[in-house]
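Working notes for the structure below.
A single protein chain has been omitted from the complex, and every remaining protein chain is retained in its original position.
Our next item is chain A:
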Amino acid sequence: KRFYSLKVAPKVSSSATAEKVKLSPESQNLEITKLPNGLVIASLENFSPASRIGVFIKAGSRYETTSNLGTTHLLRLASNLTTKGASSFRITRGIEAVGGSLSVHATREKMSYSVECLRDYVDTVMEYLLNVTTAPEFRPWEVADLQPQLKVDKAIAFQNPQVGVLENLHAAAYKNALANPMYCPDYRIGKITSEQLHHFVQNNFTSSRMALVGIGIKHSTLKQVAEQFLNIRSGAGAPGAKAVYRGGEIRKQTADSLVHAAVVAEGAATGGREADAFTVLQYVLGAGPLVKRGSKVTSKLTQGVAKATGKPFDVSAFNVNYSDSGLFGIYTISQAPDAGEVIKAALNQVKAVAQGGVTDADVTVAKNQLKANYLMSVETSKGLLNEIGSEALVSGTHTSPSAAAQKIDSVATADVVNAAKKFVSGKKSMAATGDLGNTPFLDEL
């Protein structure tokens, strides 16, 4: 099995017309099946010596209720606890022994457990992966020992002010579901019980809400595994609440001399033309630095804000899509005395785009940046797994990179302008952290 990559490698010949074997992950090599119980299986055989398998589940922090907040956070940390088939010790040592790794990644809407290892040891790590996702035991003493880890995890995450601002932003923007924090609230640390974890898993880790994705593994193997082992819980589980946007603001006064502020309005849900338009608008306005340690001079937002202040600042467009809602707006980092000017200048830039102040050339540049970013993100096996898994989970299909690029190209300048108009006219939400003396309230913007 290890010699797959050598077998298909193109023969090196000096002829200029040598046939090159196509190894790029186009759709024709990716197989996707949907089982009758709702489970989606996708696999891509790319003949690589390392395999990566992931179980994606529609079970994020949005499915918590006010009585069990923080459960998904603890669940994220609980991936190595004892299961029915293997003790915690054995899972850790077993995966280490074959040189693999097990990791959990969770967003507000989904959780993904993924293992990666050398091709030969796929059976071993697959066994542990299935154990962890379908048959965890959550022994009370193990769960109790894990709770202090919540504090450590939170402390590490909140070293980044952005994390706090985004949590507050979601809490301000939504009434329920998406407003749930991704990190366990302080009052719940130490109080999450084994029964709550079990309850959450029973209600949310069901076959019709799961997708099993593999890269570097045969489709038939995955299918067999899924039919035999992932049939435990069928049904759709507990339905999540529909996210209701409310538009509020949360301000956190700290001693920080840098003010982080995010001002958003309701954006678009995933899929659909509106989502693509918002993403292109994000790149038109400026989303993230393109040159490492550069000063983002080409970003519209940066240019606009640079006219308002000479002190250091950072501004970028913020865009996030969920299955039934989204957020779009701007995220600014500025010195405390300048905060008001920076935010207003950034918002004025978006208004300018909404009034038609964007050329086709700008939109093309943005589209190219977006396409490059997307294609580069699916180049790694981790990014690719994530992409295939998320799409398989939401729609049970796969869009090849070339089809995705075409979708981006089909966005017209008018769509971008409409998206900007939607932001300007939409009810805003805001979250700000830092020394907020000069930071305007929502009604002052």
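Here is the rule we go by: a residue touches a chain if its C-beta (ideal position, glycine included) is under 8 Å from a C-beta of that chain, and two chains touch if they have at least 3 such contacts; residues count from 1.
The working rule: contacts and distances are computed from a predicted model.
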Expected UniProt protein name for the omitted chain (select from "Cytochrome b-c1 complex subunit 7", "E2 ubiquitin-conjugating enzyme", "DNA replication licensing factor MCM4" or "TMED3 protein") would be "Cytochrome b-c1 complex subunit 7"
Who touches the missing chain here, A:Arg90, A:His199 or A:Lys252? A:Arg90
Just one of A:Gly99, A:Pro140 or A:Gly356 touches the chain that is missing; which is it? A:Pro140
Can you list, in ascending order, the chain A residues touching the missing chain? 87, 89-90, 93, 139-141
